[in-house]
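A short write-up of the structure that comes next.
A single protein chain has been removed from this complex, and every other one stays in its place.
Chain naming follows the written order as A and B, and within any one chain the residues start at number 1.
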Amino acid sequence: MLFRMIKGVLFHQKGKMLLIAITIALGASLATGMLNVVMDVEDKVNKELKNYGANITVKPKDVSLLSDIYDTGENGEALNAAYLREDELGKLKTIFWAFNIVDFTPFLDTQVALPDGSSAQVVGTWFNHHLALPTGEELDAGVVGMRSWWEITDGRWLDEADADAGNEIMVGALLAEEKRWTVGETVALTGPEGALDAKIVGIYDAGGDEDSQIFATLDAVQALTDRDGKVTSIEVSALTTPDNDLARRAARNPAALTSRDYETWYCTAYVSAICYQIQEVITGSVASAVRQVAESEGTILDKTKLLMILITALSLIGSALGISNLVTASVMERAQEIGLLKAIGAKDRSITGVVMTEILITALLGFAAGYFMGFGFAQLIGRSVFGSAVEMNPTVIPIVAGLIALVTIAGSIPAIRMVLRLKPAEVLHGGH
Amino acid sequence: MTKRRMFLRMITASLLRRRSRMLIALLSIGIGATILAGLVTIYYDVPRQMRAQMRSYGANMLLMPADGETLTEARLEETLSRFPEETLVGAAPYRYVRLDMTSRQQSFTTAGTDFDAVQKTSPYFSVEGAYPAASREILVGKEIAETIGVKVGSEMELTWQPTAVAEGDASADWVPGAMLSGSAEGWSGGSVSISATLGEDGKIAEITVDASTQTAEFGGRAQTDEAFLNQFVGKSLPLRLTNVTDENAGAGIRTAMSAAPEGSDEVDALTGATVTSSAIVNALNGARTASAASQPRTMKYTVSGILVTGGEEEGYIFMALSDLEALTGEDRLDVAELSVSAEEDQLNAYAEGITEEDNGVTARLVKRVTKSETAVLGKLQALVFLVTVVVLLLTMICVSTTMMAVVSERRREIGLRKALGASDNSIRGEFLGEGIFLGTLGGVLGAVLGFVFAQVVSVNVFGSSITFQPLLLPVTVLVSVAIAAVSCLAPIKRAMAIDPALVLKGE
Partner (left out) sequence: MALLELKNISKIYGELKALDNVSLHVDKGEWVAIMGPSGSGKSTMMNIIGCMDKPTKGEVLLDGVDISKESSKKLTDIRRDKIGLIFQQFHMVNYLTAVENVMVSQYYHSMPDEEEALEALGRVGLRERAKHLPSQLSGGEQQRVCVARALINHPELILADEPTGNLDEANENIVLDLFRQLHREGTTLIVVTHDPEVAEAAQRTIVLEHGRVAREIINENFVE
């Protein structure tokens, strides 16, 4: 009988129930959409922040300070310089947080003599180096991705896929201006161990020291300096989790952590954990966080996430109140019907049961429709803002479902109580 | 009783006696208006607030001396006055020199700066220990600290070696702007003293001579004779004295003639005052040697903190600009890092303005920071925009469904009024009257609550408050009224399309 009554309501009060279903669907879609966006926004904004360049630099263990501090030797030859191995770079994509390594590029630089007798710094690096990893994954790594702020004022990016890439260079705007070089020109570069007739394919404005440097392929610079397979530093761009206290303690000395803390730390994408893992795979390396980038990323990510959470909270409260409002309104509208049920001897509990079941069935339908609509909204936001899909987080489903159930019940109970308090005769005579 | 009074009486009765329903409607409009006002306020405030957060990436503009000019603190001050106070987050001056750590025979690049400003322009600097607070305290980069093994609280002796000038090396670089002073023995044992300033090019820019001990009609003229004094200007030290009539007149004259190698700049002796002239040249050359080879100055510093940045700063030592000036005796800057909170276009305009003003300062943007900031901020704003639009749209639909439910409930009443002879327009008027009232009340309520919400968000997320946008109040009220009205009209129209007879029969 209960079933029949419910069926009756659902079919005969189609209009009203539809309205409730629509409102619940809207509320559910809002909740689904916003929660999905919030859960994914960190990743998305994190990727955007990769614009600021590398957040990790990897250097050989016992180096740099010496050549930085003593300007000895034209290119550090005088010191027993340390290097990293180019062939190990692919290992970066094998660490625990491999998936979070967005891009990386090696560097090897040297001084070269120019035809006019002056000298310039040549930086050898990857541009869009194609890597086929043992895992089967393929990617293009290099400065094209890691110097997104470069403005190519003339010409184009050097393309490593070109057959002639080894003889091509890109020149900083300041240097090009000083030497009056133009795109297409060929410049003779004389390095310590070799020479190169390089063709200028692009001129860039980097707004920094790089404006007076020359960028060439890593192979070319290795040939100029006879340092086959060697690189002096690696820049890595990684998606990281903002540091917390644990991360800061770990950054000082991972060995001092308890094994439990160590586990947590190692398995969280803190920049210090990723650095640590990079050191594990790159022989003789020291990886350190570029604080300017890493720290600021943390700040901005935290702020963005908090902002989105608060907006989500507001919209959730809004839709919750909207739904419970409508449910209240629709229950009260049925005062007469409820009065009739009471008049014919229905117990309060069974009336509540009927009404709640109807509303919950409606809510379920609304939720199902709303979930998919919310999915659509999340995708709309993801595609149009970040140009990539928002990942659907399965935990959203129970959260939204619970929320909707709670809101629907909270919305109906006071109304039902109010209606039950009415005397059947009054309701039936009230002229509703 | 007029019709209008009856109209008002009916609406008031409906609002007051149907309290629970009206509360529902009001609540729903109020929520809608709150979300509208809150989100729109946040949307307009986000770029400003986020831009302030983005400043944690550090300096986005560099000020450097223009070609052949010197950047001084006074000039920097003057240039900074171009920026509106609220946009300039910080401006840190830098002067780089190399100081020796004699005990280890190593030298380090040392930056003199203003630590208060550094904390604003480079908020990402992490200091183990503390930033220097007192004078003679320094910050040591982590790489250096690890290499030489200093800790917070260690003491370091740093030595400034003035640019060594080998005797007779005319091409040696002179410190621009250096002040020289000295004296030499002139006629009959009287002391002739000089003071001179070197220009940007290292050549003599100004010279004053005190020859008051000399015979007024002979050597004393050197103090005032313009033709004689003017020949010094624009000459490089050391100088050779020429046009000497009596070559064997004395040791001082011989020294003045031979102190500088062949090819050095020359000055002619003042006729009749050869001894005084030679004293002037000797004093200048002596002052130069004294200055150039002046004793290296050493001071002891306390390490107040170790700097960790992950960047090249870890290989530097930082000290207060005043400490560095005390050590080197020079007042000049190499560069100033500015953190300016402004859009990229505005930054470009500032940079061009500064460079064109030709005050000896050129400005450059740090592209990595400005470009990226523009890109990221653009995305964030688009995100908040879309979210705002979606949330608003859904909320407004929610509000209208509730309003619709509240109005649909009164279908029978509409039927009754029609049966009593009410025209469609008058029914519409009555319901619109209620809708407008609810819309206005809910709108005002929402505008206030929305502002409170935006304020809470701003304080919690960005730690700063926002200003109330007065325009938002009428806009919120208008939108609320429009939504209330529109969502009333649809169910009224439906109710009116039905025959009053059917409605009255009870479905």
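Operating definition for what follows: a contact is a pair of C-beta atoms (placed from the backbone, for glycine too) under 8 Å apart; a residue touches a chain by one contact, two chains touch by 3 or more.
Predicted model, so just to flag it, every value in this text is computed and none were measured.
Enquirer: Could you tell me which of B:Lys203, B:Arg254 or B:Arg412 touches the chain that is not displayed?
Expert: B:Arg412
Enquirer: Mind pulling the subunit B residues that touch the left-out chain?
Expert: Here the touching residues of subunit B are 1-3, 5-7, 9-10, 13-14, 17-18, 412-413, 415-424, 426, 499-501, 504-506.
Going forward, only the chains that are shown with their structure count from here on.
Enquirer: Any idea how many Å lie between the Cα centroids of subunit A and subunit B?
Expert: 29
Enquirer: Using the touch rule from the top, collect the residues of subunit B that touch subunit A in their complex.
Expert: 20-21, 24, 27-28, 31-32, 34-35, 38-39, 42, 46, 50, 53-54, 56-58, 106-109, 122-126, 143-144, 147, 308-312, 315, 364-372, 375-376, 379-380, 382-384, 386-388, 390-391, 394-395, 397-399, 401-402, 404-406, 408-409, 412, 453, 456-457, 460-462
Enquirer: Hey, which residues of subunit A end up touching subunit B in the complex?
Expert: Contact set of subunit A toward subunit B: 15-16, 19-20, 22-23, 26-27, 29-30, 33-34, 37, 41, 45, 48-49, 51-53, 57, 64-65, 68-70, 148-151, 205-208, 288-296, 299-300, 303-304, 306-308, 310-311, 314-315, 317-319, 321-323, 325-326, 328-330, 332-333, 377, 380-381, 384-386, 418, 432.
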